[in-house]
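The complex is shown incomplete by one protein chain, all other protein chains being positioned as in the whole.
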Amino acid sequence: MSDRIIETKQLTKKYGNQTVVNSVNLHVKKGHIYGLLGRNGAGKTTIMKMILGLTSITSGSAEVFGKNIKGNEKRIYPRIGAMIEAPGFYPNLTGTENLEIFAKLRGTSAPDAVKKALEVVGLPYRDKKIFSKYSLGMKQRLGIANAILHDPEVLILDEPTNGLDPIGIAQMREFIKKLSTENGKTILISSHILSEIALLADDIGIIDKGVLLEESSMKELEKKNRKYILLQVSDVPKTILILERRFQVKDYSVQDEQTVRIYDTELNMGEINKVLVMEAIAVLSSGICNDTLEDYFRKITGGEGIA
Amino acid sequence: MLKLVEVEFCKLRRKKVMWIMLLAAFVMPFFAFLYFGYLGKTNIEPALFYKWSAFGCTLFLILPFILGLLSIMLIHDENQYDMLKQLWIVPVSKIGYFFSKFFIVFLYSLCFMIINAAASVLFSVIPNYVAFEWNSIAFLVERCLEIAGLTAFAALPVLAVTVSQKGYIFPMCITLIYIFAGFFITPVNSYLHPLSCISVIISRGGAVPGIALLEPNLPLAFFSMCVWGIASVALAVVTLGKRK
Partner (left out) sequence: MSIYFFLSLIFLGGVILYLLFKLRHIYQQISLIKEVLEDIKAGNLNRRVLAQDNDRIKEICYDINEIAMDSQAQLIHQKQSEQAYKSLMTGLSHDVKTPLSSLVGYLEAVEKGIVTGEEKEEYVHVAFEKAQHLKHFVENLFEWVKLDAGEQIFHFEVLDINEISRNIMADWIPVLESRDFQYEIVIPEQEYWMFVDINAYTRIINNLLQNILMHSQGDEMKFQILENSQEMKIILEDNGKGISAEHLPHIFERLYQCDNARSGKGNGLGLAITKELVSAHKGMITAESILDKGTKFIISLPQKNITR
């Protein structure tokens, strides 16, 4: 089994002469949460739909489990759980009945799959309430429950926190995280909210106007985005002494024989440099690392940022 | 396939309209009751009463209209709540989906006509317009079941058009046009339209007074219906395949 669960190659979608998705190469790794970040209308949903075979592909290819969905529907679909846009259900049925329909169509992985799925998302089993009476949050939860009903290997979730209140968003985040860490699921999730993706994803793909601007792991990004002063000096103990005595710095950590990170970014760097040099400590490099993720996105999306 | 039909039944839970629509089965028997009551006759030829209550407007207008409405309800509801994309990724085969809907229409049609037959008997025997005899009732039930089955097939074009459209207004118009076309084409050429074909088949052997044709050509009627049916299935499959 290859490491990549979902892979798209030069995936392109055109409506008439308008290109909605332009040569996108996505790589979703096994067991990772992949966050697809972009503004509304950037093409996230279209990409997901193309991966799922719900809309035609103009050119390029999208593979799940190393296979094209077309022609392998019966093999691949049962291994995917998906929620695209606001999920629809039968309004005249209760949540449980709705799920039972899908359980019947798909088959189940465990005897009490419906009950378990509802439990996981925190909806009552065998409730009398019909779907049309559900609140937006409950609808969204039921969508997730349907996606995980058959315990699939991959989850494709399109804006799962859309329309949820802050508490609901936090719960959903916890829950998605748990699916990844405790059940080892591979998850492709899209959002237009940066902080949401930043808190969840292992890998991130930033999409703007149908073009995948960047794809990298969250760790890589975070390295670029911590707020601290990085000092590389010849003599760490002495530097710390000076920092503690002269500048009252308490919040720092020693990285290795030459590097100190200072988490107090209000310090005057010029002053520190001067003092260190006067004390005959060679300063190999110093700099403030305070690019926040937001700044970074603003940079790569060309100044507009992502709200 | 069995699974799909089973699920279709699950989806119909708590749909009151379905039951209300069945009431339409009483309309023509009731009118027949009023009509013959007005004429004040007793001991009418059973076939004459049944022609009024079951083989006339019920066949030409009410049942097709109800079935058209049902098809639109079945399909449009799912469309409106955006269920299809969830069904396709189950996966549900598109042909299976279409035929499970058709099967529901078929069963509904049977229920409708059985009720219609029962109502016809009630409204004819109880006021003593028609003498109670098993022969005529057996004839009525047999012909009603035929109508039910055939009309369900005649509703295939409506089902196909509904499947190919997102909205419900266009399929609704098509249904109406389809029904009235049937109504008006019958005198011109009975073999062009499925609904008129049904009337040909039903009135075979001159069993129904009044609509007996000069030389009923049963194979041609069946053939015409088959052509319509196949064409509709083909349309449905093609459009479902295209639409995502």
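Some points to look at:
Letters A and B mark the chains in the order given here, with residues in each chain numbered from 1 onward.
Keep this in mind: contacts are C-beta pairs under 8 Å (C-beta built on N, C-alpha and C of every residue); 3 or more make two chains touch, one makes a residue touch a chain.
Remember, it's a predicted structure, so these values are computed and weren't measured experimentally.
Just so you know, the chain we are not showing touches A across the whole complex.
The chain that is not drawn here is touched, among residues A:13, A:44, A:150 or A:192, by A:150. Across A:120, A:211 or A:240, the single residue that touches the chain missing here is A:240. Here the missing chain is touched by one residue of A:104, A:139, A:209 or A:298, and it is A:104.
Where subunit A meets the missing chain, the touching residues are 1, 78-79, 104, 106-111, 150-153, 181-186, 236-241, 244, 250-254, 263.
The working rule: only the chains that are shown with their structure count from here on.
Against subunit B, in their complex, subunit A makes its touches with residues 49, 52-56, 73-74, 77, 80, 82, 84-93, 97, 100-102, 104-106, 130, 146. Across the complex, subunit A is touched by residues 3-4, 6-7, 10-11, 13-15, 77-78, 81-83, 85-92, 244 of subunit B.
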